[in-house]
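Here the complex is missing a single protein chain, while all its other protein chains stay put.
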Amino acid sequence: MNGDASVVSIKGLSKVFGKGGVSALQGIDLDVERGEFVSLIGPSGCGKSTLLRIIGDIIDPTDGEVTVNGKPARRARLDRDYGIVFQAPVLYDWRTVVKNIALPLEMLGWDRAKRAARVRDMVELVELSGFEKHHPWQLSGGMQQRVSIARALSFSPALLLMDEPFGALDEMTRERLNLELLRIWTETGSTVIFVTHSISEAVFLSTRVVVMSPRPGRVAGIVPVDLPQPRTAASREQPRFFELVTQVRESLHAVGADEVEETLSTAEEIA
Amino acid sequence: MAFRRIAKRGLVFVLVLGGLWAFWEGYKWLWERTGWSRPFRVDDLTLPHVHTILLQLGEPTSTGDDLWLFLLRAALFTAKSAAVGFAFGAIVGFVLGVVLVQFDVLRRGVMPYVVASQTIPILALAPIVVRGLGSVSINGEPPPDWVRVAVIASYLTFFPVTMNTIRGLRSADPRALELMHSYAASGWTVLWKLRVPSALPYIFTALKIAATASVVGAIIGEQTASISNGLGGAILNFNKYYVLEPASLWATNLYAALLGIGFFLLVLVAEKGVVHRAPERLV
Partner (left out) sequence: MSTVPSTSAPSRRVGEHIRYWLPAVVVFGLGLAAWQWLLPDVLGVEEFLLPRFSDVVQALVDERDKLLRGAWITFKEAFGGFVLGSGAAIVAALVLARWRPFGNALMPYMIAANAIPIIAFAPITNAWFGLLSPWSKVTIAAVLCFFPVLVNTLRGLTSVDPESIELMRSYAAPEREVFRRVRIPNSLPYVFSALKVASVLAMIGAVVGDYFGGSLEALGIVVLSAVNLSQYSTSWAAILVASIMGIAFYGAIALVERYALSWHPSVGRRVQ
């Protein structure tokens, strides 16, 4: 593990909210290598969303250091080194799909032709061809999230931060979008940090799963996922998948996290 | 830490009043110095000093009372008409709203006119209504002055209250309604336990508007009917003598402003006590 290939390097990070001192995160040390897909999983309140926002310099840490792409997090944000996707699509009703995707490009000052070309590529990437002129409310939840992902990737950031992006969707849409996300990840070669509540989703998508403890959030354990790439729907049915899910679950129980959603695939239920 | 918050609010209050005073005197000073005539010429007649206005309150009036007392009596007269009109209009508006929601056919028939009536300058009817009522006789006598004025106030109240009652009653969450049905709740129960509480925020929005409208209606009503006991009459009276004593008119307007704000605050306090709503999140 070459330190120079770290896209994100976190040392001794803690975050305390308000003068009352709600300690959200404590002593986080984490390195994310280029091209990795890292999931953050933990019970509600463990600070995983806070951690994501600190990496994105949307919230300031109380203590510690965050380096993104070899620069301080603030610099990385100003240089637009990352794209972010929230649980809510956060699309603008008054813009069509293509204009929503083009938003960051407009702000970066790209000219019209360049923007149009890139947006076309993005629409193809997330497989929304034919819906370019639609408005967000005309699309389903899953489609809106795809637009949100396309927008986040439109300026080819090195890093993609995702905060439970599929949390509001139904299981089947979720599984389909998981596959799509993996395809997009391989095609673009970006690094992904992914916050989730779902153990099976974390294991299915990631190269490593970071398990966090309840408040104050600490890194309770890291589970490397050695399932072969590229992953397919069949990957969910392999014995190794269940072993890893169990491993993550036990890690969570060990830190007293009983409320994490455990979505078992139907295969395991039948078995 | 509540004391800190109150102290902070108090400081803002003082600052705002001070700022307004400074703006007033500053504007006057600058315009008088330069002699600008746009938008209007400034002198002691068109824009008296703030202290002149306040000092005028201590001066006696032709009735023997000092100005501040005279205006207070006038304000109370106007307040009575406005309050009675407001209360009556609110009750009628609410009842009408409930009836129209229960009988959907009636609602569909009447609603377009209620909506359209919002665009009519109802206040413009004031002279006609108040004069007209002066010629009507009940038990051989025309209705008392303040009643005629109260009619205007209630008219101005009843339209927004009706509209918002209807909107509020119909805003109940459909899922909450389904829950009520699953309890086999009677129409009456659904109304009082679900629809009315859901409607309260909307109704109070209307009441806040109506509070001011009642005061305005009362003042205009008094003026167009030449009723001299209230603030409306006082305004007309002091307007006649404006050239001699401009501060009196300004003082009257001050009382009118305080009356309007006072009514509004009363409704606001009532709302805080009755409606429990998540505070607005302003980002």
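Labels A and B are assigned to the chains in the order they are written; within every chain, residues are numbered from 1.
Going forward, contacts are C-beta pairs under 8 Å (C-beta built on N, C-alpha and C of every residue); 3 or more make two chains touch, one makes a residue touch a chain.
Treat the numbers as computed from the prediction; the structure is a model and nothing was measured.
As for the chain not pictured, it touches chain A at residues 53, 56-58, 77-80, 82-84, 86, 88, 90, 92-95, 103-104, 107, 131, 134-135, 137-140, 142-143.
Although one chain is not displayed, its contacts with chain B can still be listed: residues 12, 16, 39-40, 45-46, 105-106, 108-113, 116, 118-129, 131-133, 135-136, 167, 201-202, 205, 208, 211-212, 215-216, 219-220, 223-224, 231-232, 235-236, 239, 242, 246, 249-250, 252-253, 256-257, 259-261, 263-265, 280-283.
One rule holds for everything that comes next: only the chains that are shown with their structure count from here on.
Separating the centre of chain A from that of chain B, both taken as means of CA atoms, is a distance of 54 Å.
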